[in-house]
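Here's the structure, in structure tokens; my notes come after.
Here the complex is missing one protein chain, while the rest keep their positions.
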Amino acid sequence: MKMKSIAAAVLIASFACAASAAEVEVLHWWTSGGEAKSVAELKKMMEAKGHKWKDFAVAGGAGDAAMTALKARVVSGNPPTAAQIKGPSIQEWAKEGALGNINEAAKDWDKLLPKAVSDVMKYKGNYVAAPVNVHRVNWLWINQDALNKAGGKVPTNYDEFFALADKFKAQGIVPIAHGGQPWQDATVFESVVLGLGGAKFYNDALVKLDPAALASPTMEKSFDTLAKIKTYIDKDASGRDWNLATAMVMNGKGGMQFMGDWAKGEFTAANKVSGKDYTCAAAPGTANSYTFNIDSFAMFNVKAADAKKGQLDLATAIMSPEFQEVFNLNKGSIPVRPGVNKAKFDACATKSMADFDSTAKTGSLVASFAHGMAVPSATQGAMVDVIAKFMNSNMSSKDAVVALVKASKTK
Amino acid sequence: MNRAGRFLLYAALVSTAFYALAPMWVMLSTSLKTLDEIREGSLIAAPHAPTIEPWLKAWGTACSGVRCEGLKPFFLNSLLMTIPAVLISTLVGALNGYALTHWRFRGSDFLFTALLVGCFIPFQVVLLPMARLLGAVGISDSVFGLIFVHVVYGLAFTTLFFRNYYIGVPGELVKAARVDGAGFFTIFQRILLPISGPIFMVCVIWQFTQIWNDFLFGVVFAGSDSQPVTVALNNLVRTSTGVKEYNVDMAAAIIAALPTLLVYIVAGKYFVRGLTAGAVKG
Partner (left out) sequence: MNIRYSSDRWLPKLVLSPTLAASLVFVYGFILITVALSFTESRLLPNWEWAGVERYAELFDNDRFWVSAKNLAIFGTLFIGISLVVGLVIAILLDQKIRGEGFLRAIYLYPMALSFIVTGNAWKWLLNPGLGLERIVQQWGWTSFTFDWLVNPDRAIYTVVIAGVWQSSGFAMALFLAGLRGVDSEIIKAAKVDGASLPTIYRRIIIPSLRPVFFSVTLILAHIAIKSFDLVMALTGGGPGTASDVPAIFMYQFSFTRGQLGVGAASAVMMLMTIVAVMVPLMYAEARSGRER
């Protein structure tokens, strides 16, 4: 352990970069539409402070290619100023000795951030990353017309949910719009687990990886439910991007979709209004819980004084109420700190903010498993493999539970 | 051959041609449609009202990250990287092939086989050690580093091409020249180089295609201001929010492929000719 961090520190220190003056290089994969607009906003703020913005954009899924590029940059001794990294990965990078301390810019963050959030941003008590937003993952998006035709009642448990799905089927639309990619499979899975088992069970099973919880009948029931959900998905779903599934809900080809609130960014971009064109509801049985997914920028070790100054300014800009407001309006998420003007946020976002505060108090605010907030990437990857395999084969729920328990031991 | 046979022959060739053209047709017709038409129509139908709007957008104004300059600047980066890398790797390959065939020494066959292994190394394996090395030399995140990497991993192929070509040149020619007192480079310049036209074409086409189309090295070793066009194309096509503009995506894909397509169409004739001239005589 000790040897590991020393080796990494030596590795990085020995090639300390000689960055040119006050250049801020940011690696991210927000390359399109509202996201790109939001990053452009950040760029403007940094330029106003006299820094030069170097954009290092690499698109693709959850940043597969971007992570590869980042590793190469760090190994070459020339890391970017900041990179889009989140959840336990921040700790993993910090353990390798790659991240820098930004306490100077974070003096009042302890007061501004909920503890669940600030814990993720800190390594050994020092801030090493700046949070951008809070996404809620356990949402269900429903086409309003289809819902009205089916009686207008939002399902609050899985009996009602499947009843509604049957009505959608009778209407001749695809009941559940879904994209068959592993991370989307996992997104549905975690909402099902939360809905059937509640926040405590979810926490035991998917965050603490307690073998007893993972092997419990509740988990088997979750897989049974997932198998039933599978029968309401069209066969073309395999490989479909999530936003195309959202588009199906939007144009009435699909009835509903399990997806985090970035889906709202899609609705907003298409000028759809919640309550009129679509309904946002907590996934069945999860109204009183909240799975959070926080995007953040991890700050790398930069040596030159002016580069450090740029980095601190970047951290300050990210946490500023102005940026938090404009960014989250575009992205569909909510600000991570209080003191942001709420006037422009819509009903779904306001509900998300209220639920975030209330669940933080009741302890049913849980980390999203599917989005890399709960467990290290290796474990998550192995478990997601099991879920994806279950979704794409005739695996029985019993076998899936056994495989999941085994995968959870991956280190 | 009888007439029925001829007919079958042409039928087979033409239907294969359709199979070969289908994907290109889909891309091309899609790139000329409006988004509404794509949504309603069939994939293979010709556009009703062709528009070049998607092409203009893909070239000049589409956004990749915070830069909304289309593929244009990245296209230039690709040229800056590809041309030197192709030239250097081809020249070195020519000299290697020459030395391996007409200046044999003990172990040269072994050496050749050993070099060939370089064709098969999976590029994912070399990323981190290479990054470390480029960083140590100080050419990481730059076009120089990128050129260097492409040259290094192109050498196995270029050497293979030239070695297989030069092995067909009669050894007597070289021996006679040596008796006349000509040296290593003189013989290369006077005897081998003048007949190397066809194989140069083959090698340049191959290398150009490989390097231009590379994504992995581009995304990992390029700095933010030297990213090649494939990286920009990826950013454009794999955007995760907003309406998916299939027409712009397709136009961008074709634009990114234009130089290689052009090389194949213009120089394709020489390609087969060059191969015939001996590249494939083991």
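As written, the chains take the letters A and B, and residue 1 is the first residue of each chain.
By definition in this document, a contact is a pair of C-beta atoms (placed from the backbone, for glycine too) under 8 Å apart; a residue touches a chain by one contact, two chains touch by 3 or more.
Since we're looking at a predicted model, the values are computed, not measured.
Interface note: of B:Ile52, B:Cys68 or B:Cys119, the residue touching the hidden chain in the full complex is B:Cys119. Which of B:Leu21, B:Ala46, B:Cys68 or B:Ala136 touches the hidden chain is settled by the complete complex: it is B:Leu21. Of the candidate positions A:Thr68, A:Asn203, A:Ser352 or A:Ser408, contact with the hidden chain is made by A:Thr68. Considering the whole complex, the residue from B:Trp55, B:Phe200, B:Phe221 or B:Phe271 that touches the absent chain is B:Phe271. By the touch definition given at the top, chain B reaches the unshown chain through residues 1, 9-10, 12-13, 16-17, 19-24, 26-27, 42-44, 92, 95-96, 98-100, 103, 105, 109-130, 152-153, 155-156, 159, 164, 167, 178, 181, 183-185, 209, 212-216, 230, 233-234, 237, 249, 253, 256-257, 260-261, 263-265, 268-269, 271-272, 274-276, 278-282.
Listed for chain A, the residues touching the missing chain in the whole complex are 3-4, 7-8, 11, 62-64, 67-68, 71, 74-75, 89, 92-93, 95-96, 98, 180-182, 185, 234-239, 376-378, 380-382, 385, 388-389, 391-393, 410.
Please note the rule applied: only the chains that are shown with their structure count from here on.
Within the complex formed with chain A, the chain B residues making contact are 63-67, 127-128, 130-132, 134-136, 140-141, 219-221, 224-225, 231, 234-236, 238-244.
By the touch rule above, chain A contacts chain B in their complex via residues 15, 25, 28-36, 39-40, 43, 53-61, 65, 68-69, 71-73, 75-78, 241-244, 247, 262, 265-266, 269-270.
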